[in-house]
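A short write-up of the structure that comes next.
Taken from a larger complex, these chains appear in their original positions, while the remainder are omitted.
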């Protein structure tokens, strides 16, 4: 009925690690909004389980993983309480948030792609599922907390998830075992995002012609 | 196939009452955005059925309750039309919106927890399901209408849903009948939210150290 408790243990630990670091990024975002501890727990839970929940809904796995087995909920709540009482010790909560998000992005990209393959999806679908489950939790976190979503910032973000999921899928199709393929995907995805954070790596972005006439209600013109 | 028409009649009325008051809160939000009557109906429907739809998707109930039986859609549309023609009679539409939302929050918190239990979820999952189905409709309403989500306001909100769902689950595990347990959960959840609205109850919130260096793009600094 449900794929989660029946997972390969290795992917299970990847999944739980991703839940924990995304929960931490959610709790850190809650701290920037000066929420109370219950708000911390809610944002941590939604961020931690968001990507996997979307993945399970789209793949038709029901009920979703944390309904069958509540470990992820308890993990997210524990992380939220720890962050509530220790975040003031951190020099820059925003930097820590970005790094926790980067770890979660790389972990969920490979887990999402692996889950899709396991459920019989073609490679192109597995790639998109990896990217979607890697980015969805952070997106919900940012929308809930009224922050600018990370996917709208100029540094490379979605691409890191794409590279991670793509490396895993390439390694898998070349006949590598599941475990090294997952590790290779995680490592390359994280490396790309880390480079973007450390060196401000960006891609060539779309540049409109100058002098374009924006309509008066054009939000770009106001930014 | 679907759990909804087979529900205990008592929980069915709780559910419909929650749909109606959330629909009213949605229509009142639409009035603040000066929408037309079709916009009123859409926001009322999405707010009214949002929490129950998320609950059914996560629990794996399919199709979701209002696809099997359209009473909730008709109820939401009727509420939207009534609000469209009578909202100008209300002294403060925003206060009325907050009270309708509070009623819906307390109703959906116990209904969500009860539905999860009925579908075999453990207690911790039922608690989270209560909170999520109580807060999701209002959240979608606020995001759609470009309003600050209520969960970001300082007064107690998520906690009221948690207390309501928790009281129901505690009463249920102590062997109380379903009906008094639902009523007890609803009453305590609503009491907590009402106290927050009347007396401005808040929880201790996270306070960062003074003098923290926010990055230039930090939205908190701009608020």
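Note that the chains are named A and B in the order they appear, and that numbering of residues resets to 1 at the start of each chain.
The rule is short, and it goes like this: a residue touches a chain if its C-beta (ideal position, glycine included) is under 8 Å from a C-beta of that chain, and two chains touch if they have at least 3 such contacts.
Small disclaimer: the values here were computed from a predicted structure and weren't measured.
Asker: With 2 identical chains placed here, what is the total number of copies in the full complex of this structure file?
Answerer: Of the complex's copies, 2 are shown; altogether there are 3.
Criterion: only the chains that are shown with their structure count from here on.
Asker: Centroid of subunit A to centroid of subunit B, CA atoms only: how many Å?
Answerer: Roughly 27 Å, centre to centre.
Asker: Enumerate the contact residues on subunit B facing subunit A in the complex.
Answerer: Subunit B residues touching subunit A: 57-60, 62, 116, 119, 121-122, 124-125, 128-129, 131, 135, 139, 143, 148-149, 151-152, 154, 156, 158-159, 162, 202-209, 212-215, 217-220.
Asker: How about subunit A: which of its residues touch subunit B in the complex?
Answerer: Result: residues 30-40, 42, 45, 53, 57, 62-64, 66-67, 70, 73-74, 84, 87-88, 92-94, 143-148, 153 of subunit A touch subunit B.
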